[in-house]
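For reference, the structure is listed below as structure tokens.
The complex is shown incomplete by one protein chain, all other protein chains being positioned as in the whole.
So, chain A:
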Amino acid sequence: MQPTAPSLEVRGVRYAYPDGHVALHGVDLTVARGERVALLGPNGAGKTTLVLHLNGILTPTEGGIVVGGLAVSSDRARLAEIRRRVGIVFQDPDDQLFLPTVAEDVAFGPANLGLRGAELAARVDEALAAVGMSEHRDRTPHHLSFGQRRRVAVATVLAMRPEILVLDEPSSNLDPAARRELAGILRDLPVTLLMVTHDLPYAFELCDRSVILDGGRIVADGPTPELLGDEELLARHRLELPYLFRPTPGPTPVRE
């Protein structure tokens, strides 16, 4: 694997569900290492379907996916490595957190990779520290607040040291403070980021580049301020900025 390989390459991916409904009509997307990309699109555009392709849960009808120079295939060992490299944080933290304590849940991924003992404990500590949840390690996930649970969900994936972090609607259902806290955490993570969302200000805040997926096709790809500045483009794809919101590049938000 050469170090220059992009974190993610999606080449001509087409996907039809078993009932014949075509969800993806040939998607091409390249995300360079260290890049932060927002994947925007209305409901039903195929965003989640695309995400499930990235780590081999769904297999494309046509086309292929390469993660850090390694092509996704159905080979077991290959698939395990792909799932280590692509860290998906699902929309509902209750789907992701299923073990009785936070620490055990964070350990689940790296333990599946074969880590044990002190090495495993170090991974758990590192991931929990990265999302500011170290003091809650022995608590039960369902006793945490929703925002805390989402942060733990991010930690469960970070513990696998992924090549690319994929977040499905990271800001949904968060109160404003939890939303801002999560943004602060995501901004500081030194990983490649693909963020699926229709929260346009969030994309503006965290991602330099955005792509719009609609009807199973990538219809726009460019710097986030440019895309969000094109009202007509947004309207065509059922996206709109919140009332009174104008994307003007300004100083980065104040951090605590």
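Here is the rule we use: a residue touches a chain if its C-beta (ideal position, glycine included) is under 8 Å from a C-beta of that chain, and two chains touch if they have at least 3 such contacts; residues count from 1.
The rule is short, and it goes like this: contacts and distances are computed from a predicted model.
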Exercise for the section: One chain of this complex is missing from the view, so tell me which of "Xanthine dehydrogenase family protein subunit M", "Ferredoxin", "LLM class flavin-dependent oxidoreductase" or "Cobalt/nickel transport system permease protein" is its UniProt name. Expected result: "Cobalt/nickel transport system permease protein"
Fill in the blank from the handout: By the document's definition of touch, the residue of A:L113, A:L189 or A:V219 touching the omitted chain is A:L113
Problem - Full-complex contact with the absent chain, from A:S7, A:T49 or A:Q96 - result: A:Q96
Problem - For chain A, residues in touch with the removed chain - result: 52, 55, 57, 76, 80, 83-84, 86-88, 90, 92, 94-96, 98-101, 104, 107-109, 111-113, 116, 120, 140-145, 156-157, 160
